[in-house]
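Below is one structure, written out as C-alpha cells, with a few remarks after it.
With one protein chain removed, the remaining protein chains of the complex are shown where they sit.
In order of appearance the chains are A, B and C, and numbering begins at 1 in each one.
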Amino acid sequence: MDFQAIHDRLVAIDAPGLVRAELPREPNKKEKDPGRSGESYVVVDSARMVDFLLACRDDERLDMKLLVDLSAADPAVDDENFWVLIQLLSIEKKHRLSIKAFLPKDNARMPTATAVHRGAQWHERECAEMYGITFEGHPDPRNILLPDDWVGHPMRKDYEFPTEYHGISCE
Amino acid sequence: MVEAQKYKPSMQLSDESRVLPSGEREFMLDVSTADLEVNMGPQHPATHGVMRVLLRTDGELVTGAQPHLGYLHRCAEKIGENVEWLQYLPYTDRYDYLSAMNNNLGYSLAVEGLMTGLEIPRRATLIRTICAELNRVASHLIAYGTYGLDIGAFTPFFYAFREREWIQALFEKICGARLTYSYIRIGGVFNDTPPGWLQEVGHFCDVFEDKWREYYDLLVENHIFVKRTADIGVISAEMALDFGLTGPMLRGSGVDFDLRRDMPYMAYGEISDAGAFDIPLGRGEKGTLGDCWDRFYVRVAEMMESIKIVRWCLDAIEPGPVLGDVPKVIKVPAGEGYVGIENPRGELGHYVASSGGKVALRCRVRGPSFTNLAVLEDLMPGTLLADSVAIIGSTDIVVGETDR
Amino acid sequence: MEQRPFLDFLETLGPPAWVPEWALWLTAAGLGVGLITTIISLIALFSIWLERKVSGHIQCRYGPMYAGGWHGWAQTIADGVKLMMKEDMIPTGADKPLFVIAPAIVLSSIFGAMVALPLSYGFYFAQMDLGIFMILALGSTTTIGVVMAGWASNSKWSLYGAMREAAQVVAYEIPLGLALLVPLMALGTFSLLDASHAQAGFFGMNWAIFQNPAVLPAFVIFWVAALAETKRAPFDLPEAESELVAGFLTEYSGIRWSFFFLEEYAAMFLMSVVAAVFFFGGFESPLTWAAREAFGSNTHIVVQLVCFGTIVIKGFIGVFLMMWLRWTLPRIRIDQVMTMGYKYLTPLALACVLVAAIWEAILSLF
Partner (left out) sequence: MDRPSQAFYGLLTLLSLTALGWGLRGGGAHGLVFGLFTVLTLGGSLVCIWERSVVRSAFSLMATFTGVAGLFLLLGADFLAMAQILIYVGGILALLLFGVMLSPPDMNERKLPRVIGALLLVGGGVGWVALRVSSTTRSWAVTEELPEPVTHAREIGLGFLHPGKYLVPFELAAFLLTVALVAAVYIARRKKEDLEPRDSLGGQS
C-alpha cells in the first residue's frame, strides 16, 4: 500500500486520534522507493496515540506490527511544539507509515506506547531524557544514555551546554 | 508464523535492593545464600564494548538482568544538528564502527531523498552495493568470531579475522581507511575504484566460498557449540515483533523479512528480481525456533548471500561516473524523510529533517543494536551465567551504536 | 630400604664433623626442592612457549618469533622477567593473608605431587610405593588453593571461579580415581616405577592399554577427567575469561599470577606423565627395549637416558594433545560439566572397573 491507500484505510476504520495527512510537496521520484517514508506523514493527536498505534497494529489490512522508531524533534527555539516521530512498519504487507504528533513544550506529556509495542520502551526513555517529554505510565522511567544525575535535556534547541560536570571542566 | 510463545514482561531490580552504600568498605557482606548482584561490565569481555549489565544471580542462575548503557554516548544526534550535511558523514562511521559503509550509505540515502533532482550514477550505486555487502561480510565475520570467543572457542576468531583483514585491505585500497571509511557519500561515492580492484574482489569471493565451508564446520556444526546455543535465549516471532527487532534477530525467529528484498533500495530490487540471493531464516534446526543457534546460523548463512550479491554486481558493473552533481556546500531543501536500510545488525534508520539550510534540523539515528539489546531484560532471567553470555553474544551488538 | 639420594650425595662430599646431622638433612631437602622447582620451571617455560607456538600454528599465525632469535624461544623468559618486575598488587578489601598464601598452596601441592614422579628407573626423588596415590592426593589439594584465591580476592567473579573449581574438581576426582583403578588392577601396583616395569614385555610394548579391554575406555575417561582437573579447555570454567573475566585469577597480577600458571602447566605435564605411565607403557618403548637388550640392565646410563627421553616425549605428547583440544573446542557450561561428571563418567568408570575386574578374574583362572 502506498501512503494514500494507508491514509484511506485509516479514515475508513476511523482510526482514533487521526488529525490529518500531510503531503508537503510534490513527491519526487524517489518517494516511490518503498524503503523510504516520512515525507508524507499522518498527524496524530498525542493524547490518543496509544489507541492509534493499537488500531494500526490490529487492523488486518494495515498490520503495522513493528514499531521501528520512536523519537522526537525540537524544530526551533521559538517553536511552541515538540514533534514526536514514530515510524511503523508492516512485515507482511511491506509498507511503512510515518506518524507525527505535536506536543506543547510547556506541557510535554503523552501516554506511553509500551503497552502496544514493547520495543518503544527504550526509545521513550531516550526521548524522555533528551527532550524532557514525560511518557505517562512508562514502566521504567530512568535515564538510559545519560547519567542519572544529568541536568537538562540536551537535544532541546535551547539547551545550554554545561561548563563542568562533577568538578571536571569541559570548556 | 510460528506458534506464539508466552513470555513474561521484564523484571526490574528495585532501588532498595541495590547492593551497597557507595564508599563503604565491605567484606563480602552481600555474599549469602540469597541473591548476589553482579556487575557484568562496563569492562567485561562478554559485553563487546563498554556496556554494563547488572545481573542478579542465585548461584549460577541469573534471576534478573538490567542493561545500563551510555558509556559510549558521543552525542551523534546533537552533532548532526550542528555540523553541515557533508561534515556529518564521518560521524556516521563511528556509531556502528564495524559496518561503517552501511552507515554512510544510510545517511547518504536519507539526505539524497530530500535533494530533488539529484541523480545517482549507476556505477556509483553498484559500487555502493559491493562495498555495503563486503562490509556486511566483514561485520558478520566479527560476529562469528566473537561469538566463538563468548562460547570459549578461540581459533575461529582468528580465522574470521584473516578474511576480514582482506576485506579491510580492499577497502583501504578504495578509500585509504580501514575502519571508518566515509567512502559512500551524498551523491555517490568518493572516487572510482582503483585499477584491478574489482578483479580482486572477484578473487576474494572465490576464496571466501571455500573458507566459508571451513567456518561452518568449525563452529556452526560443532557439537559443544550446538549444546551451548540451542534452546538458549529463545525469541518467538511474536516477541521479536513486539520488541521491534530487525535483521538477523528477526530472521532468526523465523520471520521472513529483509529490507533488501522486501523494501528494496538502490539496486537491490533488481538483484532480488534476478533471484541472485536468498534470505536465510532460522528454522529451529538444532533446538527451538528463535534460539541463539538460529540467530548465529542466519548470520553465517548471510555471508554467502552477500557474496552472491557482490558477484552479481561485479557482472553488472560498467564504467561511468561515480559522483552525481553535488555542490561543495550542500544545501538541502526543506523537508523531512526517513530511510531504513538493512545494516548487518538490522534496520538502520536515518530520519533527517531540513529547514532548507546548511545544517540539519534533526538528524535521528535509529540504531538496530539499541533496539535489539532491549530484549536482554526479558531473555536473561532464568538462564545460567554462561547462557547469559551466549545471549548477549547472539544479539551481536556494537556498543557504539547502542549509545551513539 | 631407605632412599636418600641427596643425603647420600652430601655425605660423599665429606662434611666437617661440626656440622650437625639435621643441617645436612635440611640442605638435602633444600637441594631436592630446588631441583623440583627447576624442573617445574623448565617444564612450564617450555610448555608456555609450546602453547604459544601450537596455538599460533592452529590459528594460522606464527606465535612468538622475535625474542631470543630462533622462533622466539626466549619469549617466556622475557615474560617471566616482566612478571617479576610488575607491581605486586593486593586489592583493597582482599583477605590479605589468604590472598598471599593461596598461590603458595597451589604451587606447593604440585611440587609435592611432582616428588612422586620418576624420571627414569634409576633417577627419582623418592621411591614411592604409593606414588600414584600420592599424586592424586596432593593434586587434589590445589583445589583448596584455588578456592582460597577466589575467596580472598573479594571479587564476585573470583568467587564464581572458586565455586566452579570446587564443584568441578570434587565431581571429577571420582571418575579420575576410578578410571585409574583399571590399569592399577591390570598392573597390580601403586608405584609408578613398578607400573612401568610391569609393561616391559616384548619390544617394550606390553602396555597396559593392550593388557585389558577395559583400559582403553578407562583412558578416555581418565583423560576427560584429567582435563577437568587441570582446568584446561573445554573445562576451563574456573577461569572462563568470556564469562568470569578470569575467574579466580581476576585480581592476581605479577609473580603471584604466574604461580598459578606454573601450576597449570606442571599439572598438565604431571597428568600426561601419569597417563603415559599407567596406560602407555611408562619408560617402555621399542627404543628402551633395544637399549636394555644392548646394555643388559636398567641402571646403565644409556638406558636411563633413553627412559628419561621416552617419558618426557610421552609427557609432552599429552601436553600437546591438551593444547590441541584447548584451541579447537568451545567451552561447555557448568551444568553440562556436572552432568557429564556425575551422570556419565562416573557410572562408565564403574563399569570399566567391573569389566576389568572380571577380565582379571578370568585371566587368573588360567
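By our rule, a contact is a pair of C-beta atoms (placed from the backbone, for glycine too) under 8 Å apart; a residue touches a chain by one contact, two chains touch by 3 or more.
Everything numeric in this text was worked out from a predicted model, so none of it was measured.
*Asks:* Quick one: say which of C:169, C:228, C:322 or C:356 touches the chain that got left out.
*Replies:* Spelled out, the listed residue whose C-beta touches the missing chain is C:169.
*Asks:* Touching the absent chain in the whole complex: find that residue among C:20, C:34, C:286 or C:347.
*Replies:* Per the contact definition at the top, the residue touching the missing chain is C:20.
*Asks:* Determine which one of B:64, B:106, B:145 or B:368 touches the chain that has been left out.
*Replies:* Of these options, the touching residue for the absent chain is B:64.
*Asks:* Tell me which residue among C:140, C:253 or C:336 touches the hidden chain in the full complex.
*Replies:* Here the residue in touch with the unshown chain is C:140.
*Asks:* So which of C:88, C:129 or C:293 would be touching the chain we can't see?
*Replies:* Selected residue, touching the omitted chain: C:129.
*Asks:* Which subunit C residues would touch the chain omitted from the figure, given the whole complex?
*Replies:* Touching the missing chain: residues 20-22, 25-26, 95, 98, 105, 128-130, 133-134, 136-141, 143-144, 147-148, 151, 159, 162-163, 166-167, 169-170, 173, 184-185, 188-191.
Everything below uses one rule, namely that only the chains that are shown with their structure count from here on.
*Asks:* Please tell me whether B-C or A-B has the greater number of C-beta pairs in contact.
*Replies:* A-B
*Asks:* Taking each chain's centre as the mean of its C-alpha atoms, which one ends up farthest from the centre of subunit A?
*Replies:* That would be chain C.
*Asks:* For subunit A versus subunit C, what separation do you get between their C-alpha means, in angstrom?
*Replies:* 64
*Asks:* I'd like the Å distance between the centres of subunit B and subunit C, where a centre is the mean of that chain's Cα atoms.
*Replies:* 45
*Asks:* In their complex, what parts of subunit B are in touch with subunit C?
*Replies:* Listed in rising order, the residues of subunit B that touch subunit C are 25-28, 31, 36, 38, 44-46, 59-60, 148-155, 158-159, 162, 219, 222, 224-225, 227-228, 384-387, 389.
*Asks:* How about subunit C: which of its residues touch subunit B in the complex?
*Replies:* Within the complex, subunit C contacts subunit B at residues 55, 58-61, 92-93, 95, 154, 156-157, 159-160, 163, 233-234, 236-237, 240-245, 327-336.
*Asks:* Where on subunit A is subunit B touching in the complex?
*Replies:* 24-25, 28, 30-31, 33-39, 65-69, 71, 73-76, 83, 85, 87, 89, 91, 94, 96, 98, 117-123, 130, 139-140, 143-147, 154-155, 157
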